[in-house]
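Let me begin by handing over the structure; questions about it come next.
Coming up: chain A.
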Amino acid sequence: MKLEGKRLIWQEYQKEIADDHYFYARSCIRQTFFPGAEAVFVKIMKDELGKDIHDEQHHTSCTGIGYHADVVPFDTTMTVIARQFALMTEAGYENYAASCVTSFGLYTEVLETWHHFPEKEAQVREFLYKATGREFNKPKNLAHASDIVYKFRHQIAAKAKYKLIDKNTGEPLKVVEHIGCHYSKMFPHKGIGGAEYPYVLSGMIEAWGGEVIDYPERRHCCGFGFRQYIVQANRGFSLSCSKKKFDSMEPYQPDMIITNCPGCPMFLDRWQYALSEMEGKTYGKNNNGIPVFTYEEVAGMIMGYDPWKIGLQLHQVSAEPLLDKIGIPYDPLSKFKGKNGEDLGIPETPNYLKFYAD
Partner candidate 1 sequence: MTFDLFVLPFFFGLIFLTVVLVQKYSRWIAMMDSSDRVKAGMALFSVNLLKSIKEVVLESLLHRKMFKRNPLLGYMHMSFALGWLLLIILGNLESRVYSGGHINPPYYPIFLKFFIHDKRVLPFELFTLPGFFRFIMDFILLFVLSGLVLALFKRTRSKWFGLKKTTQHNSFDKWAITSLWLIFPMRLLAESFTAGLYQGGGFLTNTLGSIFDAILPLQYLAYPAWWAYSTMLGIFFVTLPWSRFMHIPTEIVLIFLRNAGIEQGKYPGSFSEIELSSCPRCGVCIDVCQMNEVDKTSSTAVYLIRSLRDQQPDKQLNANCMMCGRCLQACPVGIDTLGLRVGARSVDNKSIAMDFSYLKKQPFVGEETGIVYFAGCMGHLTPGVKRAIVQIFNHAKIDFTFLDEDGSICCGRPLKLAGLREAASKLVSENTRMIKNTGAQLLVTSCPICLKTFNNDYQLEGMKVMHHSVYIDKLVTEGKLALRPEELKAVYHDPCELGRGSGIYEQPRNVLKQIAEVADVAEEQENSLCCGGSIGELAMDFTQRNIIRDNALKILCESKPDLLVTACPLCKKTYDSANCIKVKDIAEVVAANLVSVKHQPKTTEMVEQG
Partner candidate 2 sequence: MEKKVKNFGYSVTRDRQIDFDANNHDVGKIVALAEPTLHLCISCGTCSATCTASQFTEFSLRQVILLVRRGETKGLLKEVSKCMLCGKCQLVCPRNVSTRNLIIQISRALCNHEVSGSAMLKP
């Protein structure tokens, strides 16, 4: 692979990202899947980078799941999104930061629609006003949260306690990056690095000391795909998509997977368990699996935050071997302890996938 070839493409796909004052809209499902991730983002933005970030409490779902599962009509979606923009306007912000990749994609789609069909925008303004009495300004800058972390990746690296490096050998860790489909596949110019060779996570990995793995099924969807997962009978297809990716990345012996989408880390993580239980097949060394993280969790890890405080115990594939490899300390005994030290209970031990719980 010629890196300079990719750099040429990356140069072409750059976007403007606001420097400060973000209106942050959280993701519906990330808050339950990996709740530490968004907390880490807000903490880093505020405490480490000193940015003004408004963590909005009153926003709703963007309707993305319903929209992509064909149960919510586009007019409804646009009106709901208009309400989010109204919240931003009311809070006095102009830069919209979406935590969710699907929301980001959908906001982009709506803004593009309004750009090409102003009459639609007018109609939606009317809908929103009639329904809620609210008015809104369109965001001046729309970014995905990963865009913002990408923008400040070097600042984060400068403050980090650890690097994505094997502490014993000094070799960079091999990192697979997985970009949510809705990040740039629909609007390549709205994503850093475009659709074919997105750079948003690669840039973080490089800046934080890791080595990016480009494997044949890199572009493939994780399998979440809304409809596939929601209907149980279709879940086999969802599972097979993840399996295809694992099989393809396996020869490169990756140390971890970093994602920027709500569904991807969930499925890439949990399907490793399902596959191991169904077929006895595990990936990674010593049946450890390949740990899957959100970019915020990785940022938190290298900043030296307590792994259990940033929610790494919620991962099915245990993070411990990787933490050991980097040299990040953790207390094994407090993995399943609550905020006040109470026992949260230990999950069932899988049959094949190694589980660290002592």
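If you want to know what made the cut, all candidates are chains of the complex that A comes from, given by their letters.
Quick note on the criterion: a residue touches a chain if its C-beta (ideal position, glycine included) is under 8 Å from a C-beta of that chain, and two chains touch if they have at least 3 such contacts; residues count from 1.
These numbers were taken from a predicted model, which means no experiment stands behind them.
**Q** Quick check: counting C-beta contacts as defined, which of 1 or 2 touches chain A in this complex?
**A** 2
**Q** Hey, which residues of chain A end up touching candidate 2 in the complex?
**A** 232-237, 239-240, 243-244, 274-275, 277-280, 351
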